[in-house]
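Input: one structure, supplied below.
Missing here: one protein chain of the complex. Every other protein chain is in place.
Letters A, B and C name the chains as they come in the text, with residue numbers starting at 1 for each one.
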Amino acid sequence: MKKLSLKINSDTENVELVTECVRALCLFTSLSQASVDGVQLAVTEAVNNVILHSYKGESSHPIWLTISLQDEYLTMSLSDTGVGMEPILLQADRSSVTEIEPDDVMRLDEGGRGLFLIKATMDKVNYHSDGGTHTLQMTKYFD
Amino acid sequence: MKKLSLKINSDTENVELVTECVRALCLFTSLSQASVDGVQLAVTEAVNNVILHSYKGESSHPIWLTISLQDEYLTMSLSDTGVGMEPILLQADRSSVTEIEPDDVMRLDEGGRGLFLIKATMDKVNYHSDGGTHTLQMTKYFD
Amino acid sequence: MQITHRTQDNVDVIDFSGRLVMGAPVTEARKKLLEVVEAGQAQVVLNLADVTFMDSSGLSVLVSALKATRTKNGDVVLLNLTVPVHSLIKLTRLQQVFKIFESEAAAIESFKEQ
Partner (left out) sequence: MQITHRTQDNVDVIDFSGRLVMGAPVTEARKKLLEVVEAGQAQVVLNLADVTFMDSSGLSVLVSALKATRTKNGDVVLLNLTVPVHSLIKLTRLQQVFKIFESEAAAIESFKEQ
């Protein structure tokens, strides 16, 4: 098992540093290009959520991402020490955001697609809080 | 300034994870391909030296690399808590390893090219130890 | 994030290039799109050929521009989606509300038919 941890501060301009490292690490796996795009999207959404929601948009707070490359899957564990969220938000079915009424564009949600996209692109996702540290764990099996 | 820190354990199979992340981060700079190759070589040699010399080949010890992308240069700070080295080893002129006598191949050094390569590919390199933590700082100006 | 804007046959063609992601890129893109919708005929072709990556905050820019054009009886149509952007649109089923074109002429033409 190969493992690497990353740390950034909660500044939006650092997010792409993390996602490009994740993309680079995916080269050591057998993931297809489409799956790598999905993993990159998931990690972007997850880090954005930490900055925007858990840290309420404040910069200078720590965000850690640990990536483990196993033989048949990779896991990414994203941790923060912000306000966190209720795990039920993630467990709930989030697909209602894709139920679109094409004739009623004005009622289309502008946001609320992040957790849906994380769940749609990763194979397993769970969230837990422990002593003020919140961790979102995402697993992707190789194709 | 964009900044990201990486951490791995001192296992040779993790080295390429670090170097591929560094390569990916170089895409955010104006470094030429040749310079990126040089940066990747320097970080590989530096991490190898930490594993082989500072940690005497033992795995499971922490290695940290912090990469800062500034407007005109990048810095990489590599830290470990092994035995470290005398800074004079780095300060000394290391180019004697390139003084080759083509007719006397048997006297060619097999090793001893790591610090030379780090100094040859980076623009500034320095080393210091503080409370048991050793840090090699490497700077590369953009072309 | 780079943005260019040109007008042809009363249609505003906007080219985004780079990463349309949370933070400065999305803020800039939203501002530019709403300005263009405000000032023009609310007939917008959004050329995403050089958008290498987009996240859900990028989608929210697209949706808010769509709403802004619709209040002026206009539309936003999308041109030249890269693979990751197209996947994102399909995953979120937003192809149900955005017309997607692979030719700029056809995208501009689509406004004449209305």
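Definition applied: a residue touches a chain if its C-beta (ideal position, glycine included) is under 8 Å from a C-beta of that chain, and two chains touch if they have at least 3 such contacts.
This one's a predicted model, so the numbers in the text were calculated from it and none came from an experiment.
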Contact set (omitted chain vs shown chains) is B
Among B:S5, B:Q40, B:S54 or B:S79, choose the residue that contacts the chain missing from this document, as touch is defined above.
-> B:Q40
Just one of B:K3, B:H61 or B:R113 touches the chain that is missing; which is it?
-> B:R113
Touching the missing chain, which residues of chain B?
-> 12-13, 15-16, 19, 33-34, 37-38, 40-41, 44-45, 48, 51-52, 97-98, 100, 102, 105-106, 108-111, 113-114, 116-117, 120-121
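Methods note: only the chains that are shown with their structure count from here on.
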From chain C, which chain is the farthest off, judged by mean CA positions?
-> B
At what distance in angstrom does the C-alpha mean of chain B lie from that of chain A?
-> 31
Separation of mean Cα positions, chain C and chain B [Å, integer] = 44
Cα centroid separation, chain A vs chain C, in Å, comes to 25
Among the residues of chain C, which ones contact at least 2 other chains?
-> none
Which residue numbers or ranges of chain A touch two or more of the other chains?
-> 13, 16
